[in-house]
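Every protein chain except one is present and positioned as in the full complex.
Here is chain A:
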Amino acid sequence: RHYGGYEYPQQGGFVPPDMMQQQQPYTGQIYQPTQSYTPASAQSFYGSNFEDEPPLLEELGINFDHIWQKTLTVLHPLKVADGSIMNETDLAGPMVFCLAFGATLLLAGKIQFGYVYGISAIGCLGMFCLLNLMSVTGVSFGCVASVLGYCLLPMILLSSFAIVFSLQGMMGIILTAGIIGWCSFSASKIFISALAMEGQQLLVAYPCALLYGVFALISVF
């Protein structure tokens, strides 16, 4: 039997280095180990491919530097946003932030992942339609979802504050209003720099404020 470089097939299968080599040919199908044992396909591309394989994070499209840059842009509301940072759609960061939001709500005793999911889906759809109608150049759904997800970060601060203190007093109202303003200001700043809609920041910020207000409602009550 010729296994194409499989040096000692007669022995009891003790070939760990070759085994690893064979199980990760770059076909993007790491969960089908049986494929690596077919001689015809294994013949053509595993010899040199292990070194040529891109790193896992690059394959998945997760670029930690960009994620960090975007997070910093959100956290400094007065920092001028670069319009090109939203060119690549990145949903890994927003996904992490949504899960973190749900987790902080869980710590406060509210199991509301379903609400977070539903409201973020409907909110993204609504903002997508509105921005497409208001801007000269269109915008893709991934971009809208990405921006709205990144700007959810201050809301995580609010819900983690709600774990320890109740937000239903005057202090809570002021803090909630401040955080909603921060989120919507950052989101509108990124949107108008990416879509070149000067002079309409307030018009974009208001629907964002309504959306984040609903998230704040979940955190507070």
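Assume contacts are C-beta pairs under 8 Å (C-beta built on N, C-alpha and C of every residue); 3 or more make two chains touch, one makes a residue touch a chain; residues count from 1.
We take it that contacts and distances are computed from a predicted model.
One chain of the assembly is not displayed; among "Signal recognition particle receptor subunit beta", "Ribosomal RNA-processing protein 43", "Protein YIPF3" or "Elongator complex protein 6", its UniProt protein name is "Protein YIPF3".
From the set A:Asn49, A:Asn63 or A:Asn132, the residue in touch with the chain omitted from the display is A:Asn132, counting the whole complex.
Within chain A, the residues in touch with the undisplayed chain are 119, 129-130, 132-134, 166, 168-169, 199-200, 202-203, 206-207, 210, 213-214, 217, 221.
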